[in-house]
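Each chain you see keeps its place in the complex, though not every chain is here.
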């Protein structure tokens, strides 16, 4: 029967409350943030601009802004960090998406190692981090343009890789579609893909995997 | 230095040897199968038609054909199965892809529970399996047409979900693109996606996760 | 002969006069509104921003603004409401489109029940409304992102379902295309689809069906 | 609770059992047809080629083949026909899809009037049927190539119109996409759309509407 559907598992599992701020009005944000933060610690407000941060701070002063991740952490509380997630990013323009993944994973209790600016056009930069990659439980690979980082990382490691295409690029990058297709067609095994720019989704799934 | 790149990790990790048979000539198959099976047990020949099976059996009689998964297992040896992977499929036409995932995962040492014909057009069919879904370490959700199964499963479970779009459908299914987009845009958390019809890739990544 | 084409049926059928305001200049709106409102009650001005509302109010004070539906009702008059239409929406961001459908249907004489925030990532939310869904004459299902709500609703009810994809989402949602394809490929029977964000069209067809 | 989900409503509602034959093997068809026909009259086997018909006749002689609709009616029983559905088709190549819609609707108890070869390149052909169109409860408009029939019909009638794009055409018809887009963007009100070539879906929804 219906009772088998367990509405309360998220509380038991430490799944965070998350607010996706893009396209939400200040009024909406003002209304929703205190309601959630009242009952939960470490509420994540993602895709939060400076303005959104100001709005949140007004109604809930106990909050912290991670500017590069565009995340406001509301009602921040210490968490125990476990295991090891590597977040690798190809270019400096991919860092906001990578930070969204990394910050999400850290807040929900994972050790995160960042490896940035390791695009495949200079493969030696990535290869210097082989030890970090070999010892991770899961790698999040973030890249725009041709998205080749995911395949190269997938070929190096034997843990699961979550690939995040970003909308960085121009012309035929088609807002991230070129990177997405590249990742979906990767000839490396052990790799799966999330939506373009979906750093949160990658960080969240990486956490589920790292904490198994 | 270059020596850091570890070419031998697959042997240590129990990663299987795999031959993707689509588009390969009988000669090619005849040449490659014995060479791999000589040194490895449980070699997987995927996308194998009946004809390919006959070709393999000739050159390597110690093999077993899983017709619905279109996989030939060459030099089959017993493996210890661990943990719990659920493979859920929406329609009966999606079963070959689901079986490719399930058979791959079983061969490399995972307990696999199959839940088939649970498309969302009759949601009660899926809900009957809530217990199985709640106790899995990872779920592989296989669906063509509108691919909504992945989102519904993702909403029910709190383990990682790997979504596999299939090419089943007609008209605007565009050979699996409709299902793929549906899965990439899922509003459920903890979900990532592999290429259309890539049952092998999903089963392989599910195994990496289940065995962490 | 030509006389068979009946130009006057809309007057007899209670079909409303409608102005689609997007892209119309204030001058255009100022010119057209009084002309229509003079001869008709309950003229609908859809896709009306606050500014458009101000423009209309100036030239025709007898009007009412439904902000969330972005509809101005000009020369509002009471209507008798019949039957039962359910408008279901997946996310809070889909509400403007859902309200466009609901407000349109109400103005032309239909009882409308709203069921909002019932996205399939938490299927229990939708299932709580089964009674409402079972007793509707027609359901309008509004969803962006992966658009799976339409399939799940279509599987639950045996009345006609009109699916409305919305442009809500990012990356591979492609401005509503992912949801549209999902709905066109639904494995549920009894479902048809309108253009992305076309709440008016869905509300209008739902009315035609509900009033048969 | 879960018990609210009513698995048996189809029996009460006269919804037919349907087998979609495309891509199903003879063995599969042989297995499924008698099982369904045992408990149900008027089972529909859609997308049935001559070969499929022969397979069905062998295992269930009480069946009838509608060749142009590509439908086998298994265990045919008389039904009472109600109301009025018009099925209009643009070209002679669109007739199989139109017949799938018409035959589906007739079998589940609807009066169906067929108006074929009324493409808009000779608008007078369609206008001769104005009386039939004006008196229908619902019109199914079937067209390939540019799909303009749906808009013209939608402008003539004030009942709901279900538009079915077909895959007829070449070059930029893109297998029905041109007609689909044309129909989704129709400037006529009261029109919704089903998947390319989905005559069954249109006939089925038309029946739900006609029988309200």
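For clarity, chains are labelled A, B, C and D in written order, and residue numbers in each chain start from 1.
What we mean here is this: a contact is a pair of C-beta atoms (placed from the backbone, for glycine too) under 8 Å apart; a residue touches a chain by one contact, two chains touch by 3 or more.
Keep in mind that this is a model prediction, so the values were computed, not measured.
The complex is a homo-oligomer: 4 chains are shown here, and the full assembly described by the structure file contains 8 identical copies.
The definition used in the following text is that only the chains that are shown with their structure count from here on.
Seen from the Cα centre of subunit A, the chain whose own Cα centre is farthest off is D.
Put simply, the C-alpha centre of subunit A and that of subunit B have 26 angstrom between them. One inter-chain figure worth recording: subunit B and subunit D are separated by 36 Å, centre to centre, where each centre is the mean of the chain's CA atoms.
Of all residues in subunit D, those touching 2 or more other chains are 2, 4-5, 180, 195, listed in ascending order.
Interface residues of subunit A facing subunit B in the complex, by the touch rule stated above, are 2, 4-6, 9-10, 13, 15, 18, 127, 130-131, 134, 137-138, 156, 158-160, 162, 180, 184-185, 189-195, 201-202, 204-205, 208-210, 212. Considering their complex, residues 92-93, 122-124, 127, 168, 170-173 of subunit B touch subunit D. Here subunit D touches subunit B in the complex through residues 2, 5, 7, 22-23, 28, 165, 167, 175-177, 180, 195-198, going by the rule given at the top.
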